[in-house]
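Up next, chain A:
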Amino acid sequence: MAQIIGLPKLSPTMEEGVLVRWVKQEGDEVEPGDLIAEVETDKANMDFALEDEGVLLKLLVEAGATVKLGAPVLILGEAGEDISELLVEAQNQLSAGPAPADPVASAPVASAPAASAPAASAPAASAPVTPVASMPVATTPASGGRLLASPLAKTLAIELGIDLRTVTGSGPGGRIVERDVRAVAGTAPQAAQTAPQAAAVLSGETALAVIPPGPLAVPGNDGEYVDKPLTNIRRTIAERLTAAKRDIPHFRLTTSFEAGPLLAFRKRLNELMGGKGKVTINDLLIKGIALALRRVPDANVAYLGNAIRYFTQVHIGVAVALERGLMTPVVRNADLKGLGVISTEVKDLVGRAKDRKLKAHEITGSTFTISNLGMFGIDHFDAIINPPEGAILAVGRIVKQPIIDDDGKIGLGQRMTMTMSCDHRVIDGAVGARFLDELVELLESPESLAL
Partner candidate 1 sequence: MLAGAMSSRADIRIEPDTPENLEATTEEELLPLYKTMLSIRRLEEASAKAYSVGKIGGFLHLAIGQEAVCTGAVAALRPEDYITSTYREHGHIYARGVSARAILAEMWGKKTGVVKGLGGSMHMFSKEHNFLGGHGIVGGHVPIAVGAAFKAKYHGEKRVSAVFFGDGSATIGGFAEGLALAALWKLPVVFICENNQYSMGTPLYRTTAAPDITQRALAHDMDRDRFDGDDVIKVKRRIALAVERARETNRPTLIEVRTYRFRGHSMSDPGLYRTREEVAEWKKGDPLVRAKRRLIEELGVDEEKIKAIAAEVKDEIADAVRFADTSPASDSYLPYVIKE
Partner candidate 2 sequence: MPIISYREALNAALREEMQRDETVFLMGEEVGHYQGAYKVSQGLLEEFSERRVVDTPIAELGFSGVGVGAAMVGLRPVIEFMSFNFSLVAIDQIINHAAKMYQMSAGQFHIPMVFRGPSGPAVQVGAQHSQSFESYYCYVPGLKVVCPSTPADAKGLLKTAIRDDNPVVFMESELLYNSTGEVPEGEHLVPFGKAEIKRAGKEVTLIAWSKMVEVVLEAATELEALGIDAEVLDPRSLRPLDIDSMVESVKKTGRCVIVEVGWSMCGLGAEIAFQLQRECLDYLDAPVERVTSDDVPMPYAKNLEQEVMPQVKDIVAAVKHVLYLD
């Protein structure tokens, strides 16, 4: 007897998954426990195995598609079985229920390497958009289709601009409770529970703090467009970046440097570390920036309106693109930390940013921010300053290109281009140039990063 198999829950907080790759193909026979596909959840790439035996009669979604929990992904049965009815049923479910009506091929940003700019130009930063009108009521299997949510969850959803239909309930009978809404909103419950005062304090320090909600969008239902209510994090980003772009007199300085030594240094470092972690180019950049700021303290500043603040410590904010928006976890005293420590710390911060487990102090207090879109294939770009900092560094990918050396000979270069956006109220062109000059010197002689 053929049956429709839905996307299983592969992590405790999983709401949907990306079917990364089919391991088995249509027509394959499978045994219980056989790996069928790889699914990327909110946590990790997971194996999708079946608990039944049979033949994969039909694969219902293409690799790369984002699939809601429980949505049909395949039909399993015996060879030659008639599955026409099941196909109709599966299609109905897919169009009305848990699956995306529009197959979504692009991988979500959350799975991308952890770095991006708070700039509006960040590519592919949005999660796959499923028409709101056809959003599933995946949370309430036992409730006859009624959406179950605690009163507090409902209140919070309005405050935070969350569409409850997008939230998976973890309470009894699938009841959506406070933690579920906060999870979607990306706000840490403890921090949020001390709102609104604490939020006000935070918002002065970080681009990503909680801010009071504005008017809500109305979900469209005519099919021509989809209004997805702003999440709190997205609203914060919008407001703060608008203010930054409007109020800060930005100017930009671009330079490029020879990244070959840096790549070689990283390779050497990772060989030395053996299996104990991996240092990334980004980690090296963080250290480089931190040391350069030590050399040029005039670039480690903030404009206060009636004074200039010279930071005595160097805390580097690392812009991370998440499915739900941007966060800038902070590597404190990066100038004093070894590369291995920075590497471990960044990994931990990014991981917990994805798991929504960062504490308020871990996303506040940076004095300078780095945004790296190199892994997205961006050559170079410029970023919007993350107030109240005085500057931000936007880093592109490493490009192989011919270079002419001092002797006039043409050779192969591996060039990385960086653009520093400066707040002209506190950083003049010469200061910025001096900072970049120091940074390039450090990065082109990367051993100095280890000093």
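Candidates were picked such that all candidates are chains of the complex that A comes from, given by their letters.
In the analysis below, a contact is a pair of C-beta atoms (placed from the backbone, for glycine too) under 8 Å apart; a residue touches a chain by one contact, two chains touch by 3 or more; residues count from 1.
In this text, all values refer to a predicted model and were calculated from it rather than measured experimentally.
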Given that every candidate in 1 or 2 is part of this complex, which one actually touches chain A?
2
Can you name the residues of chain A that touch candidate 2 in the complex?
150-155, 170-172, 177-179, 190, 193-194
